[in-house]
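Written below as structure tokens is the structure these notes are about.
A single protein chain has been removed from this complex, and every other one stays in its place.
Labels for the chains are A and B, by order of writing; each one numbers its residues from 1.
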Amino acid sequence: MTRNLPDHHRLLLNALNNPASVVEYKIPDWELLLRLVRRVKLLGFLAAELERRDLLDKIPVRAANQLRSGLIRAKKLQQLAHWELNRIASALKDTPVPMIVLKGAAYALAKLPSAEGRYFVDLDIMVPKESLDQVEALLLKKGWRHRDISAYDERYYRAWSHEIPALIHRERETEIDIHHTIAPVTSRVKIDTCHLFDDAMTPSHTNYKILCPVDMVLHCAVNLFQNNELADDLRDLLDLHGSLAVFGNEDPGFWRKLIERANQLCLGKPLFYGIQFSRLVFQTPVPGNVENELNEKPSIFSRSIMHFLVPPALFPLHPDKPSKYARLARFLLYLRSHWIRMPLHLLLPHLAYKCYLMVVPGKTVAKELGR
Amino acid sequence: MIVEQVPVERFVSLLSEQGLRVKLGPFNVQIRTKLLQLASQLYPLYANYELVEDEIAEFHVQVLPKHSVRRPFASFVRFLIDGQSPFPSFPSDQALAVLEWGINLAVAVRTNHLLLFHSAVVERNDGAMLLPAWPGSGKTTLCTALVHRGYRLFSDEFGLMDPQLGDFLPVPRLMPLKNQSIGVIRNYLPEAVLGDEIFNTQKGTVAHVRPPKESIQRAGETAKAKWIVFPKWVANAPLKLEPLPQSEAFLLLASNSFNYGMLGETSFKAVTQLVRTCRCYKLVYSDFDRVIAALNELTDDT
Partner (left out) sequence: MSSKTSWRSVNFSSLHIEEWNGEYTVFHPESGKTHFLNQMGFQILVDLHSRPLSAISVDEICQNLMNQFQLQSDTTFSDQVSKTLHRFDELGLIEQVK
């Protein structure tokens, strides 16, 4: 893999796969690395990796200061997400609704290595579909509000997506996304969510439920290869790599269970890509060709297209000289993500609306800058 | 080497090609632009900044012309940091203001290893004086006057505090005077070096004051804060300098910080320590001579 990568991708990947090697980086390498690692939302992650190895004092002080700043921000976002979880639990304490914590906050509860230094932009939870209205109503009563969104987006969320419009407490900053399943309801994949709730687990020292290891991995793969446009999503692939590596190491039966679960939930395709690209990019230790045992696999044709498109999208563009090929790959994957998520009769009007938004731009948000 | 030692042609070519790399206090910034008008404004105003060699530049910014489909004959510029644009484009004659504002924004949102107060900071007799205030209270104007009358400029905008050591770090940047303040400063300080007036910005007319050379040369010298003064300019008001209760100073400082919440316990402890060790005042003024005399008296009494 690394042989075919452009120089700036190799610089970044090397730092992520082998953090200790950055002590050898020269000044121009550092400058580029910091800009790239910021773009893929991994500044805090790299900082945590270096801090754990006591290396922040052994690199140029300017780089260390930027990394420390990123780590402080990551820790703050995590603290806010945990506090939001505490407040939700407090608001729902008299309501017997099963609630599962998803994504970043769940990785932190599971103590996965990629969670330290990870930026939590929002908090994702899942409740059964039949409790959704009740939970939403209760939170609205206790000080949460819907984030400002257009009526179009609201309809999209409620009818075609797998969450309700994000909620945010009037006095706090963390957005909550409340899901009722782990794949979009419009997608061709239908998941029986009972399994997810039945097998959820409570990590020691917490009162919160998270998905069991195999479901957590599947959700991560679905998110990456079904819900997303993949642009700059290297962070999510790193989450997948981290969870595969940890769970595979802890439980010898993990891989067998993972394949069975993917087959049971009809999530073979996203898992197939997840395993392939995690191994390709991060050398995840995967036994044999375990992904070949999946019932549903992408066609050879799809695989070879994805092989060319995914890496240039996952890795950040060069900040000074972005490649046209990488931009094209990103655009094609953007179309793909919508194609997978929605039936065609919904997709075309949706893309037309998004295109209209691009032509008539709204305000640009400055918060992106902070990462 | 400082900018004024570089011939103007070289300065322009640095800006338009590999980037001009300058030291702005604790930060190194690489600036790229092909806009000649911006280059010619920057050359005199950045004259005293040191060029960066063999050091990392934390911020990579760019000002680009932008062509608008909707207004093909108007001329706009875009500010980019690391190739991305954090805010919409502006008319090109505002390029300098946009550049300065963009760098401030980048510092404000990316810096968490330091506690950032929204405050002017000046130094006299080895002590830093914080002048925190809300926009429109005249802190930049007062700061400009002070730094031309014997005070060393740390910043008119950022109080950068190392929360572990308790030291303040100078970051002497251009000081943007707004509206009437421009004329007021031209009258009071004919020696001050001002950039072109930039009209119709979000804050009205803006003109940038070049920091005194000595403040830039000594930008590596930190200081502990000794005085916290919350200033307010009120037309024709008699001078008033009164002690401020510490709890109020705490509240005002914390709510005037860019990243108080981000640093959590660290900032709680740092602000506590700061307020306990400083003398805190509120100040109402209208006349420069009187306010400078009063602050001189305050900072002489150590």
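Note that in this section a residue touches a chain if its C-beta (ideal position, glycine included) is under 8 Å from a C-beta of that chain, and two chains touch if they have at least 3 such contacts.
The structure presented is a predicted model; accordingly, all values stated were derived computationally and were not measured.
Student: Can you tell me which of A:S90, A:T202 or A:N249 touches the chain that was removed from the display?
Tutor: A:S90
Student: Touching the absent chain in the whole complex: find that residue among B:Q18, B:Q164, B:Q180 or B:T272.
Tutor: Selected residue, touching the omitted chain: B:T272.
Student: In the complete complex, which positions of subunit A touch the hidden chain?
Tutor: Touching the chain left out of view, subunit A contributes residues 76, 79-80, 82-83, 86-87, 90, 143, 171.
Student: So which bits of subunit B touch the chain we can't see?
Tutor: Answer for subunit B: residues 245-247, 250-251, 254, 260-261, 264-265, 268-269, 272 touch the chain left out.
We adopt the following convention: only the chains that are shown with their structure count from here on.
Student: In their complex, what parts of subunit A are in touch with subunit B?
Tutor: It is residues 27, 30-31, 34-35, 38-39, 60, 62-63, 65-66, 68-70, 72-73, 75-76, 79, 317, 319-320, 322, 361, 363-364, 366-370 of subunit A that touch subunit B.
Student: Name, in rising order, each residue of subunit B that touches subunit A in their complex.
Tutor: Residues 28, 54-58, 60, 81-88, 105-106, 109-113, 261-264.
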